[in-house]
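Of the protein chains in this complex, one is absent; all others appear in place.
And then subunit A:
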């Protein structure tokens, strides 16, 4: 049966939906309607394609990592180079699509949340490009950890608001962005950074990221004359993975692996593994798997990579987990650090800490695969932003 999700109410099986205050409902319904029109409009699609090609630098290469493959001794490993996009990660794809949609809807202001700052930078970038006012909410703790990205956003003309509430991380930045949107909904569009939030956001973000999988599908067929045996991507909220997986969902022969952040280990409380250790619940407008206590209070997530440090996950991932189409697993901080160094040394590619989780999983999976097989890893972003974190984690000594 052909995969079809979400339904017309924005539900993915038991997940998804629109759990937001009434004040936001009209804006969300309007967005749903306007989005449906936009993706039927050739002019809109042509404009999106134009900027993707000329501004973002798409399509991104599907690179055969020969030395990395040989070192692991398993399958041929291809890397989808989302790190080569303008601003250094896949985040710009969605930010651009949604900003164009906002312009189409006549909105003049953009609000966004950011964890590490990648989505904030991408949003500030497209706002500069299209002449939109931009305000970015960022947890106090993340502002401290990512000073350079804060300055980068300011250089691009955005206002960065530090969020003191709660744990001062991504989850609290989303809360504050939602509060800002509730208050300024008349003239403001919320560019949410991942496949999370109330419908239609998870669908919009998936669609605006799905060129990752569509390009990969075509590129691998050009290079290998076949589909890959397995595809791996990392998951925080889950936008690069959803964009990568979605065009492969109906290809039963392609195994899909989603990798969450195991942090300091699932036996500790410091991880972000929502799909195996979370429970179904409602946060940020969606029903999904959440890290929460028995009273339904949301717990803090942990990961060395700020982009995976989120106690929820996109509702479509919860659904794909439920129906067993994607296999979800996790990688710890230490394993990700190891993988980051390995790829840097064998290929001269410094992956983002987020993407390093996918690389680390590839290193594990490669052991169970043979030389005839083909494995694709989504390299969602570059690691330049993480150099300081990595140096601190390795105690200033790259030899560990």
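Note that a contact is a pair of C-beta atoms (placed from the backbone, for glycine too) under 8 Å apart; a residue touches a chain by one contact, two chains touch by 3 or more; residues count from 1.
Keep this in mind: contacts and distances are computed from a predicted model.
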Item to complete: Write down which listed name, "Fumarate reductase iron-sulfur subunit", "Tryptophan synthase alpha chain", "Cysteine desulfurase" or "TRAP transporter small permease protein", is the UniProt protein name of the chain that is not shown.
Response: "Tryptophan synthase alpha chain"
Worksheet entry | Option touching the unshown chain, where A:117, A:285, A:314 or A:351 are the choices | A:285
Discussion item. I need the residue numbers on subunit A that touch the omitted chain, in ascending order.
Written reply: 9, 17-27, 165-166, 171-172, 175, 178-179, 182-183, 185-186, 279-285, 290, 292, 294-298
